[in-house]
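Our next item is subunit A:
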Amino acid sequence: MTTHNPHHKYTLVLIMLFMGSFVWAKTWTICPTCEHNSIKQTIQLAVDHDTLVIQKGTYKEFEILVDKPLVIKGVEYPIVDGEKKGEIFRIVSDHVTLDGLFLINVGVSYTKDNAAIRVVQSNHFLIQNMVLEQLFFGIYLEKSSKGKVYHNRIIGEAVDEYNSGNGIQLWYSSDVEVSKNHVQGTRDGIYLEFSDQITITDNVSMDNLRYGLHFMFSNHDIYTRNTFENNGAGVAVMFSKFITMKNNTFRKNWGTAAYGMLLKEINDAEISGNTFEENTIGINIEGSNRIQYINNDFIGNGWAIRVVGACYTNSFKGNNFLYNSFDISYNSKLNDNKFEGNFWSSYTGYDLDKDGIGDVPYRPVKLFSYVVNRTPETIVLLRSLFMDIIDFSERVSPVFTPDNLKDVQPLMKIRP
Partner candidate 1 sequence: MTIEITNLHKKFGKNQVLKGVDLTIDKGSIYAILGPNGSGKTTLIKSILGMVIPNKGAISVLDTPIKKNWRYRKKIDYLPQIANFPPNIKVNELIHMIKDLRNSPSAEYQLITLFGLEPFLNKKLSTLSGGTKQKVNIVLTFMFDSPLIILDEPTTGLDPKALISLKELIQKEKTNGKTILITSHIMQFVEEVADEIVYLLEGEIYFKGSIEQLLNRTEQTDFEHAIAAITTTGSHA
Partner candidate 2 sequence: MLKILKYSFYDLIRSRWSYVYFLFYLALGFVLLFLNNDVSKAVITLMNVIIVLIPLIGTIFGVMYYYNSREFTELLLAQPIRRSSIFMGQYFGVAGSLSLSLILGLGIPFLLYGLLKSNAIFDFSLLLVTGAFLTFIFVGLSFVIAISNENKIKGFGYAVLLWLFLAVVYDGLFLMSLILFEEYPLDTFSLVATALNPIDLSRILILLKLDISALLGYTGAIFKKFFGTDLGFLVSIAILLVWTVLPILGLRHKAKKKDF
């Protein structure tokens, strides 16, 4: 006999429906005034594949161990209050569903990463419609795979990095779908470490202290249509390979050391269709190779792209660079990256043959940005007449900036 036989499953469901009662899979109702008024105790009483329905009310419980496949479901968002004493849910079994609970007051610890929900070495979990507040770590997936974190709301009030945790953390987990979550006010909104084949879609991650989304040593992950707003840095991708980043929005990650996206030691990634708007630095690239930047919009950033350290064989095509203080900043005279067919709002060339491509190449590196890279203190001359004058002269005849760093086919009109 195999448990994975779908036929078998349906029979089970049918039997449940027919009997309308709890021989095989019982539904336990929990409410403050009911016979069962404790989640913990009810879990002990329940058997595999039972459903716990938690009615509206406040339950002061913590360290709730879910050690069997259960569906735990809240009605009208019952509050589970951990009273800052430790973790709230700890899931150590496969096939556990948590749905519609309001978890508050996770214990803050300097020695333990307490989470509102921790999933340990368990697969096929589903965590959805949860609301997490007053937390330390939010949802912590530890060596757990093939699950889904869907439509949760995680609201932290992090002030300092050292005593705050991450919203959703994946550690040695793979094949997880993280979608339609809203994470704000944590340290890292979503953090991935050693986690592969993760899909991150339609999330909003904002007002986080450090990063909206953070990859470390994680490969073959995809994130699409997410919004990262007003984080220390929108997304940090570090030491990872084959990450696909598509159609995301990076907005207002603004501050002295803020980035839309931070790439460090990243190879073979695709970054396309994203919008970078009003970030101090749109993308900060450090030691990253073979990355395709296609059809992104860079609007009103301080630096649209800042290249630090050796970066080879990257290609920038069809991007719109609109009204950034600096389009590209480069710290070496060497260039092995290709700029082709982008639109640059500060391009002043002409198009005599009317083919939509400017006849004069565009040089996106300003002398000032080169100087600032060399001697960062010189940034105090930002927007001074002197810098405008030398930028102009450098543009006319480049001396300091890489000679081959130019877009030979600048678009005359903005890519729609």
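Please note the rule applied: a contact is a pair of C-beta atoms (placed from the backbone, for glycine too) under 8 Å apart; a residue touches a chain by one contact, two chains touch by 3 or more; residues count from 1.
These made the cut because all candidates are chains of the complex that A comes from, given by their letters.
A quick note: this is a predicted structure, and the numbers were derived from the prediction, not measured.
Which member of 1 or 2 touches subunit A in this complex comes down to candidate 2. Every residue of subunit A that touches candidate 2 in the complex is listed here, in rising order: 254-258, 280, 302-303, 325, 371, 374-387, 389.
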